[in-house]
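What follows is one structure encoded as structure tokens, with my remarks underneath.
As you look at this complex, bear in mind that one protein chain is not there, while each of the others sits in place.
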Amino acid sequence: MSFDVVLRSILSAAFVGSVIRVATPILLPALGGLISELAGVTNVALEGLMLIAALVGVVISAFTGNAWLGCLIGVACSAVVAILLAYFHLNLKADIILSGLAINIASSGGTIFILYLLTKDKGSSSKLASLSLPRIAIPVLDGMPVLGPMLSRHNVLTYVAVLLVFLIWVFLYRTRLGIHIRAVGENAEAAGSVGINVRRTRYIALMLSGVMAGLGGINMSMGYLNMFQRDMTAGRGFIALAAVHLGNRRPLGVALASLFFGFADALSNQLGSLAIPPQWVQMIPYAATVLALVVYALQGRAAAVERARRLQERLQAHVEATGGE
Amino acid sequence: MSSLIEMRQISKLYPNGVLANDRVDFSVERGEIHALVGENGAGKTTLMKILYGMEAPTEGEIWLRGQRVHIRSPIDAIRRGIGMVHQNFMLIPSFTVAQNIVLGREPLDRGLVNYTEALRITEQLSKEYGLKVEADATIDSIPVGMRQRVEILKALHWGAEILILDEPTAVLTPQETRELFTAIRKLTERGKTVIFITHKLREVKEISDRVTVMRNGRVMGTLKTAEASETQIARMMVGREVFMVVDKPPVQRGGVVLQVRDLTHIAETGHVRLRNISFNVYAGEILGVAGVEGNGQTELVEVLAGLRPATFGTAMVDGQSLLNHTPRKVRELGVSHIPEDRLTYGVALDANVAENTVVDRYYRPPFTRNGFLSVGFIMEFGNGLIRQFSIMAPDASVPVRALSGGNMQKVVVAREFSSQPRLLIAAQPTRGIDVGATEFVHQQLIQKRSEGCAILLVSADLNEVMSLSDRIVVMYNGAIVGVFPDAQKVTEEELGAYMLGLKKQDPAEMEAYL
Partner (left out) sequence: MKERRKQGWFEFARAVGTILAALLLGFIITLFVSKEPIAAYRAFLLGPLTRTNRFGNWIEESITLTLVGLAICLVFRARQFSLAAEGQLYLGALVSGLVGLYFQMPALLHVSLAVIAAALVGFLWGLIPGLLKAYLDANEIVSTLMLNAIAIRIYNLILTYRLKPPEAGYTVSRYFHPTALLPRIVPETRITTAIFWAIAAVFVVYFLMYRTPFGYALRMTGANIRFAYYGGINTKRVIYLTMAISGIFAALAGAHLSMGIHQRVILNVSMGLGFEGIVVSLLARNNPLLIPVTALFYGYLRAGADIMERSSDVTRELVMVIQAVIILLVTAEGFLAFLQRQMRIRRGAELAEGKEAGDVI
């Protein structure tokens, strides 16, 4: 088959642009998933939280005529539901996975329910005159031949997402709250022993993951597409969770993993137009994540063995130096 | 002038009825190193947890710098200048030393955490108190001794005037222990006060100014270390209160059942937990293993029971190798094991009594026939054990969770005794259970011995070891340091001296009796 056609289309600037475009709604919730994961809480509700924000954003923008207000309220709703999830998990001791799945089910059903109420249509919000967040042409870049189509004229949330990778890195590694979130996730007892409020910290982490998932949802319905569609996130919340693990729970790693997922997605779209089954390519990121789990597990084991060996050497040196006991 | 800390008439009664502290008076002077010694379960840790705000006293008062205080939480204690270094360190493994030291009160620079400043603080503290640490290394990459220094520095950074060290040398090599002692002296030179929990008398003599001895939840006395001899302290620690009377027929020793040679175990952390251990256990005798907890007994039991790998050495039961097999294989060789931690290994709380009694044999006839579990038979078997071992349970279908601690232990004992073992390993078989149940377990052990079973009894309760055993070995620091071929002829003072590392027999001499 015409591999050079594929190759040429991959190497095109437009393709790189589309990778960035499809990676954004994975990256945003993945950053949220990262924050809660580091706090020691696996948020499987990202998917549902995205849907909520996606619908609310569209509806509010349609009724107020203000896209930014839609974005704001959509994100706020997603954050509130994340807090509700936190309440069930942290106060009522519900299992985080099951309650997260419950939020997903309620969101999937609830958004369709509300969509139907408002539009008498269960498929999409095409009847609502909703608005989108603007695309931004970057002044100098825009005119450039290759870089322009690659990097300019993306939705504003794409740039926000890129910015957030760095902001979240700074947040997690350079601010008190971020450091406390990581401390709580790694050793809650130790964090508690120096006066860090473990529960409050986890509340904040879950709320922030709600905010990020919300931005991802808004990006879906007010950027990636210009309307809400039922179950439009199509598993991106789960992919985001995978990106957290594939990215080894670091902001930059998560960003690269999201780009990788985006690449596979964009590639499968290209292949689709070339009559090559896109599913092959779509499978790659998932398989890569499973592989990454294996690799990290083996690495961890190797590191433990190595640590034991080094300590034993030190001990041996000690015994020799001190002449037995 | 009043003392820096004064704890008056402190009592602590736990909901399960254990009186951990009984009208304890304890005082500490400014600038001293005060050793707090006692056997496991003597109440030292409880007393310190009360001082550190982790437990509330049932009764009693705490006076700090001449004022009555209520310490409500560790944070409260920290704010009052009391710091504690726990045995399990409160550190974040992936954070660096400096990050751990400033955790909770990170230095800020324009809203962001100033890591350079954290490094500077760490280096400065480290220099000031002579506690060497690598400020920029992550916790999981540094040795245990350094982790401990990080904990101490953390407490100092929080402004601790009083430092409680809970058995700080348990995890250290001799070299590291010397370094720690130097550092502790430096701390007191700078006006800090140190409370040092231990049960190693050599360390008490070496480091402390005064020593308070606890036993059975009470304070036996406070002495100036310089004026006290090690034997005097040892007697206060392990002196026998009530002599337990156990009716025991004379030993009828059969052939060797368990033969252990040069058994060595190095833990994953690289610490040597068992050093060239050799001994035999004969049919029809009880071999007692005495020792202060944490000297390798747990590891010895777990290696023999198939729960941990052995690094080198051999162990045979009836001539068949026991080491590095699955627990099932070990059990099939005729080994039973009463685990020291009932709730971790001994029972499944939500499973019923009958199910708990067959975990080692459910797959064999008559419990499984033609591939199917004989549910009725298992229930009958459970009910039979309930009667035979007088377990207080309506019937074998109740979940173990519904039973009291003593009856849970009876379930464990019933299971392990009813498998007709050749070798029975009993680790802390009566820990935390009432007098009646204790007596019952003791009788059962004697009964097994009469039937010709070889029994390895590991207990931190000296009374128990002395009254049940036929022979006794003492473990100290992972090795056997003494053997007493006739348990009747040994005194608790003598055992105590070995347990605390004051005395040691010559290996060549011991060989004949092991």
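Chains: A and B, in written order; residue numbering restarts at 1 for each.
The rule is simple: a contact is a pair of C-beta atoms (placed from the backbone, for glycine too) under 8 Å apart; a residue touches a chain by one contact, two chains touch by 3 or more.
Keep in mind the model is a prediction, meaning the values are calculated, not measured.
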item	value
Touch with the omitted chain, as defined above, among B:Arg331, B:Arg422 or B:Arg471	B:Arg331
Of B:Ser27, B:Gln232, B:Thr368 or B:Ser404, the one touching the omitted chain in the full complex	B:Thr368
Option from A:Leu98, A:Leu167 or A:Ala303 whose C-beta touches the chain left out	A:Leu98
Contact residue for the chain not shown (choose from A:Val16, A:Leu31 or A:Val44)	A:Val44
Contacts of chain A with the absent chain, listed as residue ranges	42, 44, 88, 91-95, 97-99, 101-106, 108-110, 112-113, 116-117, 122, 235, 238-239, 241-242, 245, 277, 279-280, 282-283, 286-287, 289-290, 293-294, 297-298, 301
Contact set of chain B toward the excluded chain (per top definition)	305, 307, 326-328, 330-331, 337, 339, 344-351, 355, 358-360, 362-363, 367-368, 371-373, 375, 394-395, 398, 402
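Convention: only the chains that are shown with their structure count from here on.
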item	value
Rounded Å distance between chain A and chain B, as computed from the means of their C-alpha atoms	46
Chain A residues touching chain B - in the complex, by the definition given at the top	170, 174-176, 179-180, 182-183, 186-187, 189-191, 193-196, 304, 307-312, 314-315, 318, 321-322, 325
Chain A-facing residues of chain B, complex	74-75, 78, 89-95, 99, 103-106, 108, 111-113, 115, 140-141, 143, 154, 158, 173-175, 266, 268-272, 477
